[in-house]
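Removed from the display is one protein chain of the complex; every other protein chain stays in position.
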Amino acid sequence: MEGSIFLQCIISGILMGGVFALIAIGLSIIWGVMEIVNFAHGDFMMIAMFITLGLFQYLGLIPIFSLPITAAILFGLGVVTYRLIIRPVIKAPMVAQIVVTFGLLLFIRNMGQFIFKADFRTLPAKAATLDGWLGGSINVYGLMIPPPKLVAFILSLIFIILVDQFFKRTTVGMALRATAQNRKASQLVGVDVDRMYELSWGLGILCVGIGGALLSLFHYIHPEVGLVFTLFSFIIVTLGGFGSIWGAFAGGLIIGLAESIGGVYIAPAYKFAVAFIIFIVVLFVRPQGLFGEG
Amino acid sequence: MKPHWKRSILYGGAILLSLILPLIYPRPFFLHVLIMFFLYSLLSESWNIIGGYAGQISFGHALYFGLAAYVSTFLFVRFGITPWLGLVAAISVASAAGLLAGIPFFRLRGHYFAIGTIGLTEAIAVLVNEWELVGGAVGIYIPMLEPSIAHFQWKSRIPYYYVVFGFLVISMVIVHRIERSRLGYYLRAIKMNEAAAVSLGINPLKVKEIAMAISCGIAALGGVFYAQYTLYVAPDTVMALQISVDMAVITLVGGAGTLFGPIIGAAILIPLAEILRVYLGKVGTLHIAIFGMIVMFVAIFQPSGIIIYFQRLRRWKREV
Partner (left out) sequence: MAFLEIRDLTKQFGGLVANNNITFDVLEGEIIGVIGPNGAGKTTLFNCITGVYRPNRGSILFKGEKISGLRPYEICKYGIARTFQLIQVFSDMTCLENVVVGTFLKAKHLDQAKERALRFLQRLNLLEKKDILAGNLTLADRKKLEVARALATEPELLLLDEVAGGLNTSEVLEFIEVVRGINRSGITIILIEHVMEAVMNIAGRIVVLDGGKKITEGSPQQVASDPQVIEAYLGEGYRA
């Protein structure tokens, strides 16, 4: 039954890919508006996962309900990070900007390891299946679709659409896009660039937070999980091209598929290697990404 | 030329002190901290050539350190070849790997280069992890043998101390010579303004490749030493992201692009790390979290590194 294993991989890959895309969009927002790459990106996601876990373990909140809380906390973290750490280095050379978010990575990741120890945790089944609402597997033409992944995908997609509409339809969203394209010109028309930067951090980390909370529905939780997702997010944004939310979505799907297929057909250990190879190929063949503007 | 005799006395004194220190105070932990200090100074000088002088921030430099460690260890354990010869092979392999990686990667800038180097090292570590010939995830253990120079193995820490100190002195001489050579000037020119540099006949890729080969060669010294000191190589010890990060962070905190920056950085961070590791016991990696805070602090308040304060001191003394 080779075919159905392959199809199963595809389904799994696409579902995961949607969540990866949301996480990557967080990186893309900050990078797009401020040209700063947040190396600690995945570590914020890790924080969101632990918050989701904690809210379930201590308050019994299942992820659907704890999502707004997680989202609010991470938005706040994004703003605080911007004010304390990023704003001072905006005018500094790029080296300082790279180094500061790298220092943040080291700090969050290792504090996480100190506090939570190096155990692999998972969201208990009760939470992952949303209190038993989604028991079992959904069966579509003989293919198994695990509900946690499906829910995560659907919610991610909804949120991505919201983000996309936010940028296209709202005044604030347009102000953000303007700042991303031309900082000086935006200032001239009255955009408060500092506020925009702050907002981009809040929004970016918010996306990462929601993505992380949804990811925890089917992915293990561990203090070191951040780095791989930072790398994945970087690859996804590069694949999808700058400034393109739907490009990032496509990139996310590609990476999700690579992870899924690579994991089954090559070896689990090589998952990252596959994504990395795709990244290198795109970087040299089509640096503006598959969907980006040149 | 102004006589730099004051500085020569300072250097001579420091070297003399370093040479007699283990004879005065041979406490093992103290020597261990100094050995780590010398080793990381060496590794950071290696990183400094590419990250400091050339301005290409790499977070994957441990790859060359790790490859070297594997090469000499494999040759020693499998074929009985003394690590001193293995060192030659290790330097060759590490430099070749660096040259090869440079061809595609030096076309990348800034963030892309940083991410690319992380990815490359992780990818290769994964491959080594699956390669049974070199022990896979378990790695290779170097058996305890008769202490001798040929075996690059001793009972006391003191010979290791002198070896790594010697390696460090060699690497610093190399970096000093680079600073005062065409390579050094060309690296600085490329870093500051590549468009101007190419108009002056400078081939950026060629220059960076030469620098990379030298950088990897120095990292290889560290790799072989580390393998012999700890008697163990494995992907997650010698190709660990942590080592790459340490090399970068130490140099950046101390002052990238200067001869003594890595030394200053190591002098601050290595004793800190070792002491924290002892006193915070098995609580894993809190010292790295503290590293992270220091890094953020330095990046925000003094991105040029701590060495700035020494340079200001010297300028102030000169004016007074």
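Observations on the model:
The letters A and B name the chains in turn, as written, and every chain counts its residues from 1.
What we mean here is this: a residue touches a chain if its C-beta (ideal position, glycine included) is under 8 Å from a C-beta of that chain, and two chains touch if they have at least 3 such contacts.
What you are looking at is a predicted structure, and each value in this text was computed from that prediction instead of being measured.
In the full assembly, the chain not pictured is in contact with B, by the touch criterion defined above.
When the omitted chain is restored, the residue from B:K155, B:R180 or B:K317 that touches it is B:R180. Listed residues B:V173, B:A196 or B:L313: the one in touch with the omitted chain is B:A196. Interface note: of B:H32, B:R107, B:R188 or B:R277, the residue touching the hidden chain in the full complex is B:R188. Think of the hidden chain as still there; on chain B it touches residues 180-182, 185-186, 188-189, 192-193, 195-203.
We adopt the following convention: only the chains that are shown with their structure count from here on.
Chain geometry summary: the mean Cα position of chain A and that of chain B are 33 Å apart. Residue ranges on chain B touching chain A, taken from their complex, read 55, 57, 59, 104, 107-108, 110-112, 114-116, 118-120, 122-123, 126-127, 129-130, 241, 245, 248-249, 252, 256, 283-286, 288-289, 291-301, 303.
Residue ranges on chain A touching chain B, taken from their complex, read 37, 39, 85, 88-89, 92-100, 102-111, 113-114, 117-118, 227, 231, 234, 238, 267, 269-270, 272-273, 276-277, 279-280, 283-284.
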